[in-house]
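Now for subunit A:
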Amino acid sequence: MSPTGGPILSMLIIIPLCGALVLVCIDGAREALIKRLALAISSLVFLLSLIVYAQFDPATAGMQFVERAPWIDSIGSSYLLGVDGISLPLLLLTTFLTPIAILASFSGITSRVKAYMICMLLLQAGMIGVFVALDLILFYLFWEGMLIPMYFLIGVWGGRRRVYATLKFVLFTMAGSVLMLLAMIAVAFLHQGSTGRSTFDLLELIGGSIPYGTQLWLFAAFALAFAIKVPMFPFHTWLPDAHVEAPTAGSVLLAGVLLKMGTYGFLRFALPLFPEAAAAFTPLISVLAVIGILYGALVAMVQDDLKRLVAYSSVSHLGFVMLGIFAMNVQAVEGSILQMVNHGLSTGALFLLVGMIYERRHTRMIEEFGGLSRVLPRFALCFLVVTMSSIGLPGLNGFVGEFLILAGTFRAHKGFAILAAIGIILAAVYMLWMWQRVMWGQSRRAENLTLNDIGRREMAMLMPIILLILWIGLNPNPLLRRMDASVAQLVEQVAGSPKADLPLLLRGFALQGLQPEFAHAIFTPNSQPRNPCESWN
Partner candidate 1 sequence: MEWLVFVPLAAMALVTAVLVIILRNPVYCALSLVGTFFALSGIYLLLQAQFVAVVQVIVYAGAIMVLFLFVVMLLDLGHELPAWLQRDRPRLLIGAGAVAILLLELVIPVGSWTARAPHGPQTSEVVGAAGNTQLVGRLLFTEFLVPFEITSIILLIAIIGAMVLARR
Partner candidate 2 sequence: MTATVPLNAYLILSAALFVIGVAGVLIRRNVLVIFMAIELMLNAVNLTFVAFARFLHSMDGQIIVLFVMAVAAAEVAIGLAIIIALHRNKESMNVDEINLLKG
Partner candidate 3 sequence: MELILPQIDWAPFVPLAPVAIGGLTTLTAELFLPPGRKHLVAILSLIALAAAILLSINSWGPVLDPDRRMVRYGIHDSVVLDRFSLFFYLVLGLIGVLTILLSMGYLHNAAPDQGEYYSLVLFSVLGMMLMAAGGDLIVIFLGLETFSLALYTLAGFRKTELRSNESALKYLLLGAFASGFFLYGIALIYGATGTTILRQITAFLADGHPPEPLFLIGGGLLLVGFGFKIASVPFHMWAPDVYEGAPTSVTAFMIAGTKAAAFAAFLRVFLLALPALHMRWSAAIWVLAVLTMTVGNLVALVQSNIKRMFAYSSIAHAGYLLVALVAGGSSGIASILFYLVAYALMNLGAFAVIIAVQDGERERLLLTDYAGLGWQRPVLAACMAVFMFSLSGIPPTAGFMGKLYIFSAALAGDYPGLAVIGVLNSVISVYFYLRVIVIMYMSEAASPLPDRSRGQAPAVPASAAAVLAVLVSVLGTLHLGLFPARLLDLARQSVSVIAG
C-alpha cells in the first residue's frame, strides 16, 4: 500500500480511463467543453503524480506504492503495480507531458475532437500503466494496448502518408514485441521449472537462475522488442515516418514518452532478468548505440523536413541513453534515466515548436523558412532554449544527462565514450544548421513575414517545459537522489557478470544453435513421445 493509504497508482491509470468514458458520453459537438475536460483530467493526473513524487522515499531501493491483486491465477499473473527510482521520473514525465500535449491540440485538431481527446486519455492511461506495471503480462497488456490509441492518433489526425506511417509503426512494434511475449512466457516457465511456482511477478522472477544459453535467446527477444521501440539503429525507420505524419501532440508523446518505454524496458526487464546475457550483449548493443548516435546525427543533418530532422535526432539521443544503460554503472544509468527525461522534455518541446510553425505555415520544410527570429522573437527565444537543451549546453538539462552517461561509459569502455563525444559535436552541427536555415538569414517566403508570434496558450505549453529544462540543468539532484538507491540496486544485480566480446557472443549463439536438442526444439517438432494425457491423470 502506498503511504497515502490509497491505491494511488491505480488511480493514475483509472482516472484517465474514466475520463475517456465521460468524454464518450458527451455530445461531440461541444468541443470546447471536451477540450477543457480532457485537459482538466490529465492535469488532475499530473497533480496526483506529484503526490507520488512527494511521498516517494529516496532511501528505498525497492518498489514503493505497491499494489497487488489477483488477476489470472491460473497462469500466475497478477495485478501488480509499483514505482521505484527508475520508473518514477518517467512516470512524472508522462503525466507532465500529457496535459501539455492535450493543450497543444486545442488549435491543431479541428475535426473529431471528441475521439481525439478520448484517444489522448487512453494513451495516457496506457503509458502510465507501462511504467508502473510489475507483472510481465500486465506490462505487456499496457505495452501493446497503448499502441491502439497511438495508432488512431497518427492514422486519423496525421499527415498525408499517415496510414503508411501508422501501420508501419504498429507492425514494427508488434513484430518485436510478440517475440518478447514468448520470452516472457518462457521466463515464467523456467521459473516454474526451478521453483514450482508459476508467476509473472517481475520481482520474483529476477534473480532466477536461467541457463546462460537460454538467457541469450530470451534476452535477444526482449532486446529486439525494446530496441525497436527505442528505436535503436537499424530498427529505427518507423520513427521518422511516424513522427512526420503524427499530429503535434502525437509526436510529442511519441518522442517524449513512447520511445522511453524501450529504454525503460531494458532497465526494468531485460537487464535484471538476464544479467549474464546482458553482459554478453553489451558490446553488440553498445556498438549499435554508438552507430545510432553517429548515424542518427549524420542523417538528421541532411533532412529537409523539420520533424524528420528531430526524429533522427531522437535516434541519436536515444543512442546515448542505450550506451549509458549498457555501461552498467551508477552514473551512466542515472544519466540515462535523466537523459530519458531530458529527451522527453527537449524533443517534446521541439515537436511543439515545429507544430506551432506548422500550424501557421502548413509546411515543415526547412527551405520554406528563414529569418523567423525576426518575425517571431518569443518563439525564437523558446526555440533557442530548447535547441540548446537538445545539444546539451551545460547549465541546461541535456548536459547533465549526457555528461553522466559519458562519464559512466568512459568508465566501462573508453572508445565508446570518445565516439559518443563525437555525437555531441554532430548534435550541434545538425541543430545549429537547422537553426541557421530556419531562424536566421532572410526569409525565403513572403508568408513568413506576417506570421503571428506565439500566444498565451502556446507560452503556457512551453513555459513549464522550459522551466524544467532550466531546473533540471541547474538542479538535477532531486531527481538523481530519488534514483540513487534503485539504480544502485540494479547495477548490483547486473554488474559483475562477465562481459563477452562480440565473437564470443556469436560463438555462444552458434553453439546453442548447433546443440542437437536445441536445434531440434527450434526447428522440428518434439520427437519425444509425449502422452498428452499425462498431466491430467
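We take it that a residue touches a chain if its C-beta (ideal position, glycine included) is under 8 Å from a C-beta of that chain, and two chains touch if they have at least 3 such contacts; residues count from 1.
These made the cut because all candidates are chains of the complex that A comes from, given by their letters.
Everything numeric here is computed off the predicted structure, so don't read it as measured data.
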* Asked: Which numbered candidate, 1, 2 or 3, lies in contact with subunit A within the complex?
  -> 3
* For subunit A, which residues are in contact with candidate 3 within the complex? -> 27-29, 70-75, 111-112, 114-115, 137, 140-141, 144-145, 147-148, 151-152, 155-156, 162-163, 166-167, 170-171, 174-175, 178-179, 181-182, 185-186, 188-189, 521-527, 529-533, 535-537
